[in-house]
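Removed from the display is one protein chain of the complex; every other protein chain stays in position.
What follows is chain A.
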Amino acid sequence: MTIALDRPTAATRTAVLETTGLRIGYTGRDRTRRTVVQGADLRLEAGRTLALVGQSGSGKSTIAAALAGLLPANGTVESGAIRLDGVDATALDERGWRALRGGVVGTVPQDPLSSLDPLERIGTRLVRTLALHAGLPRAARRVRAVELLRAVGIRDAEERLRAFPHELSGGQLQRVLIALAIAGRPRLLIADEPTSALDVTVQRTILDLIRSLQEQLGLAVLLITHDLALAAERADEVAVLHDGRIVDQGPARRVLEQPEDAYTSTLFATAPALSPDRYGDRERARSAEDVVVVRDLVKRFGRGAPAVDRVSLTVTRGEVHALVGESGSGKTTVARAVAGLTAFEGSIAVEGTALAADPPRSNPHPRLLQLVSQNPLAALDPRFTVRRAVEEPLRVHGGGNRAQRRERAEAVLDEVALPDSLRERRPHELSGGQRQRVAIARALALAPRVLLLDEPTSALDVVVQAQIIDLLMGLRERECLSYLVITHDLSLVRQIADRVTVLEHGRVVESGPVRGLFAAPAEEYTRRLIAAIPRGLG
């Protein structure tokens, strides 16, 4: 990769970013004030990376917004100071901020797919951004735009200038956004969850790109993430944020190896990537009895290559079988076919009962197999209370009289450890983890033998993820359940699965016991997926 950005590459020892006692609050609709960041002291020098780690609601995105002057209208810096490249930015107005944005502070957004105007060609945008910051003559802007695209690893840069955002993939869009962020030669790059919307293998390439640009340009990088393993791998320093307070801060190695705070220890203990053997001592007694058998499953959408192409897999009793792949690999389509929600070619049998290739509109064997979907808020009827939601499958499928149904519902809710006080609430009155517990209870109501878990934890925070996984692993032993887990998260697979089937472009590229497969992946694609797991401290 060549780069023609003339910036001193040597890291100088001045603070590019410095906050002291930063407090930020929001005004609610009822005019009440809520302080979400309670005194943050951060310092970041050129060429260094600081990771700000925390769960959703910890205040990390608020800090990121404040550092670019992008707090929403009801948010204000209550006290403390922000200094950016020596400039006091605490009380700047919009005009003052505009002078800093792009030129001093560059921002890489969270979701590249929605971060570019869909109606503007990326070349136009690059040229306009250069006109705004770089002070280049008109004729040179296009040349620089091509250079920038090449610098962020976009091939056929010249041609790509004419592309609209929808013609690029998520990873390419993030590259374009990085090119835009560095176009004005900023000193500080704020990357707020820059890879959370991207496929796992792409995540790594984007982070590598940011690192190499950082070295070339001497950028200070503030990496905002919920992923501790990622922070530990990528940052020089880590600040852990909990409920608006920085609870631990220091060199990445020190924070990871000797956390000063109990919360930090919990975070590290629960991150799947950092604790692969959490369930290592679990009973691995698998019977040879097949519970779900999928043979030569094919699913076509319209003409062209099938979305799922001759996929075969077997789930045995008591097993956790993971189906992994990137978005578009066909894993959700396989899940929908197994759940009897879509027509297919080939054969699927659950507990020896073959599925009709053109199934009825609902799950044909609710007492054998239940689906737990990715987003519990969307999966639960917003008007139903918890009790009613859990009782509904019993009512639909004739689960005894009213009293028996109530009793069964209470029993499964006990099983997922949902407190009694929450059972008359509606989904929007619950937290994400509580909702997922309700969704699991609902799936368990009919005492099925198999649970189909579609990204069961991807919408949840790390600590909550660990609680849900704990719950699922406990249930599996108590109820002798079998799981088919659909996921893109290989660190989770390594932690909980017995066997794994890897899908790429609708085909099975590899399948086998998890330990063997992780130790010696046979396929290049599998190697890439495994390499994408953050290694923590390398």
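The rule we apply is simple: a residue touches a chain if its C-beta (ideal position, glycine included) is under 8 Å from a C-beta of that chain, and two chains touch if they have at least 3 such contacts; residues count from 1.
One rule holds in what follows: contacts and distances are computed from a predicted model.
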Query: Name the absent chain by its UniProt protein name; which of "Biphenyl 2,3-dioxygenase ferredoxin reductase subunit", "O-acetylhomoserine (Thiol)-lyase", "Chemotaxis phosphatase CheX" or "ABC transporter permease" is it?
result: "ABC transporter permease"
- line: Sole touch to the unshown chain from A:Pro109, A:Gly123 or A:Pro272: residue A:Pro109
Query: Of A:Thr76, A:Thr90, A:Thr205 or A:Asn375, which sits in contact with the chain we cannot see?
result: A:Thr205
- request: With the missing chain put back, which residues of chain A would touch it? List them for me.
  value: 68, 70, 94, 98-103, 105-107, 109-111, 114-120, 128-129, 132-133, 153-155, 164, 166-169, 171-172, 177, 180-181, 184, 201-202, 205, 328, 528
